[in-house]
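Yeah, one chain of the complex is gone here, protein chain that is, but the others are all in their spots.
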Amino acid sequence: MVEQGLSRVIGVEGEPDRRVDGLDDEALLAIHRSLVLLRTYDERSVVYHSQGRIGTYAIFRGHEAIQTGVVHALEQRDWIFPSYRDSAIGLLRGLPAATILQWWRGHPSGWWNPEDVKVASICVPIASQVPHAAGLAWGLRLNGTDAAAAVLFGDGATSEGAFHEGANLAAVVKAPLVLVCNNNQWAISTPLEAQTAAATLADKAVGYGMPALRVDGHDVLAVYEAVREGVARARSGDGPTFVEAVTYRSSPHATADDPSLYIDPERVAADKERDCVPVFEGYLRRLGLLDAERATAVREESLAAMRAGIETAEAEPPGDPELVFSHAYADPPATLARDLEDLLRVHGR
Amino acid sequence: MVEQGLSRVIGVEGEPDRRVDGLDDEALLAIHRSLVLLRTYDERSVVYHSQGRIGTYAIFRGHEAIQTGVVHALEQRDWIFPSYRDSAIGLLRGLPAATILQWWRGHPSGWWNPEDVKVASICVPIASQVPHAAGLAWGLRLNGTDAAAAVLFGDGATSEGAFHEGANLAAVVKAPLVLVCNNNQWAISTPLEAQTAAATLADKAVGYGMPALRVDGHDVLAVYEAVREGVARARSGDGPTFVEAVTYRSSPHATADDPSLYIDPERVAADKERDCVPVFEGYLRRLGLLDAERATAVREESLAAMRAGIETAEAEPPGDPELVFSHAYADPPATLARDLEDLLRVHGR
Amino acid sequence: MSATAVTAKELLLVEAVNDALHVELQRDGSVMVIGEDVGRLGGVFRATAGLRDRFGPDRCVDTPLSEAGILGAAVGLCMAGWRPVVEMQYDAFSYPCLDQLITHVGRYRWRTGGAMGFPLVIRMPYGGGVRAPELHDDSPESYYVHTPGVKLAVPATPADAKGLLAAAIRDPDPVVVLEPKLVYRTARGAVPEGEHVVELGQARVAREGSDLTLVAWGAMVAVCERAADALTGEASVEVLDLRSLKPLDEEALLTSIGRTGRCVVVQEAPRTCGFASEVAALLAERAILDLQGPVLRVTGYDVPYPYWQLEDWYMPSVERVVDAARRVLAF
Partner (left out) sequence: MSATAVTAKELLLVEAVNDALHVELQRDGSVMVIGEDVGRLGGVFRATAGLRDRFGPDRCVDTPLSEAGILGAAVGLCMAGWRPVVEMQYDAFSYPCLDQLITHVGRYRWRTGGAMGFPLVIRMPYGGGVRAPELHDDSPESYYVHTPGVKLAVPATPADAKGLLAAAIRDPDPVVVLEPKLVYRTARGAVPEGEHVVELGQARVAREGSDLTLVAWGAMVAVCERAADALTGEASVEVLDLRSLKPLDEEALLTSIGRTGRCVVVQEAPRTCGFASEVAALLAERAILDLQGPVLRVTGYDVPYPYWQLEDWYMPSVERVVDAARRVLAF
C-alpha cells in the first residue's frame, strides 16, 4: 500500500526516465554534488563516531534525496526547518561541516545563525518544529514577501499533537509552507503499522484541507518536482502543501541502535537496491552527464570538505565555562553573573 | 459545504420521513422523553443561573439530539465521555439532576462514580477526554468484553493535539470507540473557517484510517443510526468510527457570553427553525405517537425532576473543609492531615 | 522609566491590560496579539477588546483551539521579525503549551548562540476565588518560573498591569505575565496615560513596616494588606509586592528582611516547590543571621484546586496570614 502510486522521475523496472523541465544539465549536476556531499557527511560521521571523534549520531543514509530535493526546490530566501535527522541539511546552504560536526561533538560552537542561511536549528523533540515553521511562514506572508518555508519530519512525527496543531494552523492562516514527511516506515523500532492506521501519510493532509503529493523518496527529482509544486502554490498565496516521500530506514536509527532486534534484514537489503545516490548517478550516466572521472572528482571534493571540517572542529579549543551562562537571555537576571563567578572561584579559574 | 451530504431520517423540505428499523414505538417515545428531559434541564439551568441559584453554565440548547442519539445507540454497559457542554448527559443514565446541578453550583457533592453509570466525569479542558476514551475502550477490548465507548467533543476540539493523539491511538489499537463530533460551527467566538481549512470535520477521520459518517445533528434519529453503526463496528472488533453531527450554536456559549459581538442573528434564527425537539415531535405526531396530552405529560415529568433536583441540591448543607483534602490521594502524604488541622485551628473549627 | 506618561486615569486592572495593548501595538508595528477568541470577541475577559477593529485581523488574530500550536507559531513569528503577544484563555488551559515553552521558548535563543531573539509574551488570567468550575483557578507560576530562559511578572495593581505588560512586550526575552483575574474588575486605580513601563525586577513596597515582612505577588498582595490592617497595633507590618518573580528583586527582599527580621510568604499555588519555597530558601541561604524566627509559608494546599463552594478554605485567607504572622512575631 505504502509503496503504491508514488510519482517518479527516474524510471524503475525498465520505465523510461523523464526530464524535469526547468532543470538543465548544470542544475542536475548541482543536485548530484549536494547528494554526494550529504552522503559523504553521513558516511564520514559514522566513521568519526566509531573513532570516538563525535558523539552519538543519527544516521540519514538513504534520505539524502529528500533533503537534496527539498533544498534545490527552494530559493536561498526560503526557510528550512530540519528534523533532528536532517542535521546536515545546512551544508547545502553553505554551512561549514565543522559547525555541524561540533553540534554532534557537543561543542558550544555547534550552532549557527538561522537567519544567515535560513535554516532553523536542529530540532530534537519530534514534530515540535512544525508549529515553528507554520509561524515563520505565516510571518513571511504578513511581511508581504513571497518567500516560503519547508519543514521536514518523519512518519512517527505525524502522531504528535505538535504536528497536528502546526499543520492545521498553517492551513488556516494560508502559511506559505511545504510539509515534507520522510516516511521511512520506522520510528526507531516502531513500524508504520503501529504508528497509524491510515492507508498513507498523505491522507493526513485531507483533514487539514491541504493538497498532498506522494513521491518515491529514493528519487531526488520526484521529491524536487513535488516540493517545487508546493512552493509555487505557497508563493501564489494558496497555502501549505503536504509531500509524503516514501523511503525505508535501511540503516540503524542512530549509532547507538541495534536494528537486528526488530527490523527485517531482507527488506533492508531490498531497499539498498534503490539507494538514492546510485539511482541518481545512473540517471545522469544515461543522460551522458556523469562519468567515472567526474564521479570521483565530486566525491573527492566532498571528502576534502569533511577532512577540513573535522580538522577545524578538532582544532577548536574547548569552550569556556562562561558559555554555560551566555545566550540564555539577551538581558539576563543578575543571578547568572553571580553563579558564574562562584563557579570560576570554586574551580580555581 | 458543511451542511451538504448530511444523512437524515426525519424529512426536511417535504422529504418523506423514514422509520429506523429496530426502533419500535416504545423506543421512539423513550428517545422523546430523553430529549425533553435534557431540554428541560437546560432551560431550567439558564433560569436558575439568572436567579443566582447555580454558577456560570454552559448552555446546550439545540444539542440535545446529539446527546440523546448517542446514549440511545449504546447499551448500559457502554461508556460515555462527555465534553464540558454535555454536562447533563448522565441524566439519561439515571444520574440525579441534583448531582449535576451541584457540579454547576460548585458544591463538593457535584461528582458521581463514573463506574456506576459508565459516564466519565465532565471534562473541562477541551479534547483532553479523547485519549481517556481511547484508553478505556482499548482496555475494554483487552478485557475481552464486547462493550464499547463513545466520546463527545466539538468542532474546536478537533484542533487540539489531544484529539489527534487520542484518535490516532484509538485507530491503531482498534479501540471499540465512536468519536462523536458536535460541529456547531463555533468555538466560543471562533467560527469554523478560523478553526480549520478542512472541507468537513469528517475529513479528519481519513488521516486516522477511520470510517466517518456525517449526519444532521438536529435529527436525533440520524445521530442514533450513525452511532449505532459505529457501535456495531466497535463490537465486531473493527475499531473506531468518526461521526460528525452538524448543528449550529444558536445559544450563547455560556451564561457569561455575549454572542451579539460575533454571531449572525439571521443564521441563529434560521437554526431555531430546525430545533431538534419540535423536529422530533413533528415526526412523532406524523406517526400518530404524540399528542398534546402526552407532550405535556412528558414535559411535566421533566419539570418535576428538575424541581426535585434543585430542591435537593439547595437543601444540602455546605461542604466541610475536610473535603478540600479528601480524595486527592488514596494514600495521602502526611502533610495533608497537618494542613487540615492547621486550617481548622485558624478558623476556629 | 514611565517616560512620556503625563496624566493618569482611573482604570480597572483588566482595562489597564487593554490600555497597554493598545499603546504598545500603536507604538510598535511588529507587535501582534494571537490567541483563542482575542479578535472578534476581544477576549473572554475583554482584555483585547478593540484591537482587531483598530489594528486589523492580521495583528489581532483568532487562532485555532490549540495552545501548543499557538505558542509554537509564536516562536516562528519571532523568527520572521514579529513580537507576538500570546493570550492563554485561562491558567489551566496554558498547560498544553508547556512543552513548547520548556523545549523551545526558553532555549531557542541559547540554541542560536544568542544570534536570534524571541521577544514574545505569554499573558493569561490566573488564580482562584472567582467561583468558576474546575480548572479556571490555577496559579501556575512555578511551572513557568522554574523554566530557564523565560521571565515572569505578576501585577497586583492596574498601573503595574499596564507597566509590567509594556515592559514584557518591549523585553528582548520571552516573558510570561500572569494577570490576577480575581481583581480584574475590582482592583481600580490611577494608570498613567500613554506609554507607561514598569521595569522587570523591581519589587514594590506596598506598605512600610518594621516588625515583619509579608511577601506576596498578584492577588495575594491585597490579602496581605488586609492582614497588615488586622495587625495594626500589634505589629508594624511591611508588605512587599514582588511584581516580577524572574528577574527577582533580591535586593529589596533582603533589605526588607534585614530591617524586619521576620517573614511570611503568601501564595495561592500549591506549597511544594511553589515560589514561596524559593523565597524562603533564598532567606535561609542569604539572610540566616537576620532571621529572628522561622520563615512561614501561607499557601494553597498540595491538592487539586477545590470546587468553588470550598475555595475559600483553600485560598490563603487574611486569618491564615495573620495567624502565621503572629506565630513568627511570638517566636
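General remarks:
Per-chain residue numbering starts at 1, and chain names A, B and C are given in the order in which the chains are listed.
Basically, contacts are C-beta pairs under 8 Å (C-beta built on N, C-alpha and C of every residue); 3 or more make two chains touch, one makes a residue touch a chain.
Everything numeric in this text was worked out from a predicted model, so none of it was measured.
For the chain that does not appear, the touching partners among the shown chains are A, B, C. One of B:267, B:327 or B:349 touches the chain omitted from the figure, and that residue is B:327. Touch with the chain that is not drawn comes from one residue among C:40, C:59, C:111 or C:170, which is C:111. Residue in contact with the omitted chain (choice from C:36, C:62, C:99 or C:238): C:99.
From the set B:58, B:130 or B:206, the residue in touch with the chain omitted from the display is B:130, counting the whole complex.
Only one of the listed residues, A:11, A:96, A:125 or A:211, touches the absent chain: A:125.
In the full complex, subunit B makes contact with the omitted chain through residues 79, 108-109, 111-116, 120-121, 124-125, 128, 130-140, 142-143, 161-162, 164-166, 168-169, 172-173, 326-331, 333-335.
Mapped onto subunit C, contacts with the missing chain fall at residues 68, 92, 95-96, 98-99, 102-103, 106-107, 110-111, 134-135, 142-143, 145-149, 246, 269-270, 272-278, 280-281, 283-286, 288, 291, 293-297, 301-304.
Subunit A residues in contact with the hidden partner, per the touch definition given at the top, are 55-56, 84, 103-108, 110, 122, 124-127, 156-157, 159-162, 187-190, 194-196, 256-257, 261-262, 318-319, 321, 323-325, 328, 333, 335-336, 339, 343, 346-347.
Rule of thumb we're sticking to: only the chains that are shown with their structure count from here on.
Distance from the centre of subunit C peaks at A, each centre being the average of the chain's Cα atoms.
Centre-to-centre separation of subunit A and subunit C, using mean CA positions: 40 Å.
As a whole-number value, the distance joining the C-alpha centres of subunit B and subunit C reads 36 Å. Averaged C-alpha coordinates give centres for subunit A and subunit B that are 44 Å from one another.
The set of subunit A residues touching two or more other chains comprises 161-162, 164-165, 168-169, 172. In subunit C, the residues that reach two or more other chains under the touch definition are 63-64, 66, 68-69, 96.
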